[in-house]
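Omission of a single protein chain aside, the complex is shown with its protein chains in their original locations.
Chain lettering (A and B) follows the sequence in which the chains are written, and residue indices restart at 1 in each chain.
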Amino acid sequence: MKNDQTLGEILRQQGISRRGFLKFCVATASLLALPPGMVPAIAAALEKARRPSVIWLSFQECTGCTESLTRSDAASIEDLIFNTISLDYHHTLQAASGTGAEDARESAMKENWGKYVLVVDGSIPTGNPGYSTIAGISNVEMLMEAAAGAAAIVAVGSCASFGGIPHASPNPTGAVSVTDLISDKPIVNVPGCPPIPVVIAGVLTHFLTFGIPELDELHRPLAFYGKSIHDRCYRRPFYDKGLFAESFDDEGAKKGWCLYKLGCKGPTTYNACATTKWNQGTSFPIQSGHPCLGCSQPDFWDAGGFYHALSIPTEDTARTVLYGAATGVAAGLALGGLNRARKAHAARKHEKVTINDLEKGG
Amino acid sequence: MARTTLAEFAIEVGDAGTHNVQPLLHEIRHALAQLLEQGKETVIDLRSIPLAPGEEAAIEQALGEGEVRATLSALGPSDFRETSYPGVWVVTHYNRDDQIVGKFVEVTSAPALLRSQTEDIAAGLQRLEARLTQDGGGRVV
Partner (left out) sequence: MTETEFLLWVRGPAFQIATAIFVVGIIVRILEILILGRKPNLAEARGSAVAGGFRTIITRTWPDSGTFKRSGFTLIAGYVFHTGLFVTILLFAPHILVIDEVLGIGWPALPTPVVDATAVITIIALVVVLLHRIKDPVLRFLSRFQDYFVWFLTILPVITGYVAFHRIGLPPPTLIAIHILSVELLMIAFPFTKLAHAFTLFISRWYNGAIAGYRGVNS
């Protein structure tokens, strides 16, 4: 399949009817969180779109993001790989390995220099280069080389977007995000641990149809990360009423009350879980009775305990109070003693004024 | 030892829900009036609205079952169902693995995808003509 054909041409060649194509566009509009009225515009854009070469680099990661993407339902992975994008390098999914695989990456880069989309999952260690290598090449080196020729970079997952779990304190590998290293390319962050599959697919599709999506200050596409979980949570009315589950097995939990007290990070987490949901729109963590961990937020691993309510301080305040009290008592006693000594001193030096003193002074 | 089964842990939806069912039905009523008066069609993406478990079913139940039910087979099946309110359709698209890829309420006299598409008609015409030429002069098979 040549890359200079438009998507419309490719689909027609495969015998996909106009109906099928329009259905694909309808699903895409839903995927991109665009109003259904945008379908004709999407159809026109997809018709003319050319399959971009995609190079997918995996660094310090767990492959959860790839696992998530391969379960994307809107465009099944086969459709996505073979119709919409040309996935030229993905060392987990591709059949080739070793030198063959690296050759594929290098030739794809050379052929599409300046035009390919670079997808990154996993954080990049900046400590010892040996912490994470592919074919003997350090992650930083491979990223910088591939980024130089990329039209755009998509950082998939919280690790690539914000450093994620490898970046968690004490960050032994010196892990950083893509945006920490690269600033001269358009970067789209698709955070989540993992991100919702259709969101990964949606961002790639948006790039194909309308280019770089509208982003917030953390480079997240607003279409998916514009609203917090809390603001779109079906359990919100319980929060507003102050009806909370106190434990995972009490009456409140069974009645589906708000999970704030059990540590829900929904109020400060931006993601599409509450509307797009997971597993073909079946459910999302809160619907299953578990608080949101805030996995798509920066430093979610260090943002206090998962099961600590959002209002609770992240550090050990009880210890601070104890030490503070001890210091306070010591300092108070010392100062009190000092004050008493001054008072006694002043009293000793105090001389009564007599009538003679006044006459002398006058 | 008595163990708590999963069923005992079933989470109730409670009576609160999202309160989005009634407004959605009102939106459909508005759309239906617009269709009648101005011929303007509306499509509502059910996935773009926060809904509590069971609320989607509640909407479908409220809309009921109408006279027409059609199935499309292109890149997986699609289900078109007219509700008990003529002009209101519930459209569900599936992919080839029978997973739902989109669910919509369409307010229209007939969903656009049910109509034969101009490009497909043209392609079909070509095929028919080619076949007739191949068969040599109008012999009906």
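In the analysis below, a contact is a pair of C-beta atoms (placed from the backbone, for glycine too) under 8 Å apart; a residue touches a chain by one contact, two chains touch by 3 or more.
Keep in mind the model is a prediction, meaning the values are calculated, not measured.
Just so you know, the chain we are not showing touches A across the whole complex. Among the residues A:44, A:96, A:137 or A:329, only A:329 touches the chain that is left out of the figure. Of the options A:64, A:149, A:174 or A:304, the residue whose C-beta touches the omitted chain is A:304.
When the whole complex is considered, the residue among A:15, A:170 or A:242 that touches the unshown chain is A:242.
Take chain A: the residues that touch the chain left off the picture are 217-218, 228, 230-231, 239-242, 244, 260-261, 267-268, 297-299, 302-304, 308-315, 317-318, 320-321, 323-325, 327-329, 331-333, 335-337, 339-340, 343.
One rule holds in what follows: only the chains that are shown with their structure count from here on.
Every residue of chain B that touches chain A in the complex is listed here, in rising order: 4, 9-14, 16-19, 43-45, 47-53, 55, 72, 74-75, 78, 93, 95-97, 99-104, 112-113, 117-120, 123. Interface of chain A with chain B (complex): residues 16-20, 22-24, 26-27, 29-31, 33, 35-37, 73-76, 79, 232-238, 241, 249, 253-257, 274-276, 280-281, 283, 287-289.
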